[in-house]
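Working notes, structure below.
Every protein chain except one is present and positioned as in the full complex.
Chains here go by letter, A and B, matching the order in which they are written, and residues are numbered from 1 within each.
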Amino acid sequence: MNKRRAILIFIPFAWLLIFFAVPLFMAFKISLSHSVTAIPPYAPTFGLSEGWAGFKDALSRLTLDNYRFLISDSLYLKAYLSSVGVALKATILTLLVGYPMAYGMARATPQTRMVLLFLVILPFWTSFLVRIYSWIGILSNEGMLNQLFMFLGLTDGPIKMLNTPFAIYIGIIYAYLPFMVLPLYATLEKMDLSLNEAAMDLGCSRPKAFWLVTVPLSLPGIVAGCFLVFIPAIGEFVIPTLLGGSSKLMIGKVLFEEFFSNRDWPLAAAVAVVLLLLLVVPIVLFQRSQEFEQNKELQR
Amino acid sequence: MALLNDTSTQFSPWTDRSATPLIRFDGVTKRFGDFTAIDNLNLDIYPQEFFALLGPSGCGKTTMMRMLAGFETATEGEIWLNGAQIGDVPPNKRPVNMMFQSYALFPHLKVWDNIAFGLRRQGLPKNQIGPRVEEMLRLTRLEKFASRRPDQISGGQRQRVALARALAKAPKLLLLDEPLAALDKKLRQDTQFELMDIQERTGTTFVIVTHDQEEAMTVASRIAVMDHGKLVQVDTPDRIYEAPLSTYVADFIGDVNLVEGTVTAIDGESCTVAFAEGQPALNVISETRVEMGQRVFLALRPEKVCVGATAEKNTQNALTGTVTDIAYTGNVSTFHVTLASGHVIKAQASNGRRLSRRTINWNDRIVLSWTDTAGVLLKK
């Protein structure tokens, strides 16, 4: 019995340690080395052949230079800040689009609800790349939207939408809308409608009852949805590259370019480590809120 | 009830010193961390008994059952089955089967396959499995549902499938964990008789865990009342009801008046108990050995107390009071009578007449009367 249990624990544990924890540690270590023109393009490397002395020697050559550089070069600071800013704004916009949608879905008849739920989940399974790609054709200068505007006579020449921050926001909202709608729908759907009726019975107007009863009670869904959009949006790479062009600096893209174009691996690793540190706060907050909700469910 | 007095033909192996028990708990203790679920417990259960473990939730009754099934091992002490220690025998090697509270029917298997599951694991040849399953289906009247899946039958039918599945391997001992808790009251009562019938026909020893005292009283040959991991009293249903050993048992089983008082006179088995200033002392004949001046409780069942304008004939106790509440439950009415001392005594009368012709009403002054053998004296 215990042997079986030990094997059951050991196999996935070992896999995740070797292929997830160790690589992260290596990234951290490489972020402390410096770039050289060699293969691999960083030094010092840790070899087992040099033994303990070699290890200590390599250890002494580790440096915080990459981090100093990240701070001194305003490019990176700007990229971090604008990533957080874009993610924050996009999250709020997604909430504004997603909330009425989830609310409407929760008020539909049970059969309709099943269909709508299916329709929200479907895009999630469809290729992310395809869905982002579909917006290129819409937002480009000769794209669908500009053709429509010109046809309606709203504008004479094409409005530049692709390769602007606007396109990035559209992309993030579009890609992450299901992540917002699903948790919102889950809380709104199980909400007791008689609470609203009670509020109105006690003299609230309909909007006031919504604001004082529905919104506070759906807060767990709002929190979950916002984290689920905000966290991946910060490190987003495909959307700013395909839709944003060079209009907005985002850290995921910087990391990618640092790594592949400049081949400065130590710096890329340092960028990743800082990005991770940046994400630790929202991730921990998210975990906390989820645990809190779970405990509340359990106590019920 | 007449049968109960006829001890010569009565099934009562526990009174026979030469009878060998099927199950023996020998100084069994079970701890979960700091929590003691079972506390140094000794108990014998005999073949063909219908034994009920009764108690509030958390009293340890389920732990006892799970130790018999093999899902828990005793921290201390030994459990014997059929003369062999079973502490180290894993659940799949024990001649014990269990009917789970949730029924635990395999949702992906048909009723037929659910019942055949244990037989197949046993490696029984195919030509024997079929007849045995059919037999079980007949026993539980499930022939028509053999090819349904558990989610396609009703709660009562599911309960019978669980029973048939557990009985299919003809276990020496069948454990039933709150078997009827999920059924509604009417169905539960019918099923209780069905269970007794099946138990008698198969001759299997049943151990049932329940928190429902009526259920235990109905089905069991003996009841063990449990509290905090200890056996408070192990006895036949009538003894548990008529001769509880403690106020805990008296209070747990049925409705009871508990009057606390002091022994003021003893004459053989009869004694008198004073319970309040200005109230007459109560005359009691009880097996309980008491001493002069001892604090005791008189446990008195409401249905053994008569209510009327005057005391009933041949009663040795009479108290006067005012009716402060009447609970009408159709077949009986329970009167709450407040005495001048402030004590409230409950008395029950069957409603032989229609409600409109009831002679006793709120605020009536009435007399409560009962015989000296109606109650039991309890020391704790």
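Going forward, a residue touches a chain if its C-beta (ideal position, glycine included) is under 8 Å from a C-beta of that chain, and two chains touch if they have at least 3 such contacts.
Simple rule for what comes next: contacts and distances are computed from a predicted model.
A.B. asks: Looking at UniProt, which of "3-oxoadipate CoA-transferase", "NADH-quinone oxidoreductase subunit K", "Glycine/D-amino acid oxidase-like deaminating enzyme" or "Inner membrane ABC transporter permease protein YdcV" names the chain we cannot see?
C.D. replies: Of "3-oxoadipate CoA-transferase", "NADH-quinone oxidoreductase subunit K", "Glycine/D-amino acid oxidase-like deaminating enzyme" or "Inner membrane ABC transporter permease protein YdcV", the absent chain's UniProt record names it "Inner membrane ABC transporter permease protein YdcV".
A.B. asks: Just name the one of A:Ala79, A:Leu182 or A:Ile231 that touches the chain not displayed here.
C.D. replies: A:Ile231
A.B. asks: In the full complex, which residues of chain B touch the absent chain?
C.D. replies: These residues touch the chain not displayed: 69-71, 90-93, 96-98, 100-102, 104, 106-108, 117-118, 121-122, 151-155, 157, 165-166, 169.
A.B. asks: If the hidden chain were put back, which residues of chain A would touch it?
C.D. replies: Missing-chain contacts on chain A: residues 1, 4-5, 8-9, 11-13, 15-17, 19-24, 26-27, 30, 40, 97-98, 100-101, 103-105, 107-110, 114, 116, 118-123, 125-131, 133-138, 140, 142-144, 147, 174, 177-178, 181, 193, 231-232, 234-238, 241-242, 252, 255-256, 259-260, 265, 268-269, 272, 275-276, 279, 283, 286-287.
Just so it is clear, only the chains that are shown with their structure count from here on.
A.B. asks: Determine the centre-to-centre distance between chain A and chain B, using the mean Cα coordinates as centres, and give it in whole Å.
C.D. replies: 60
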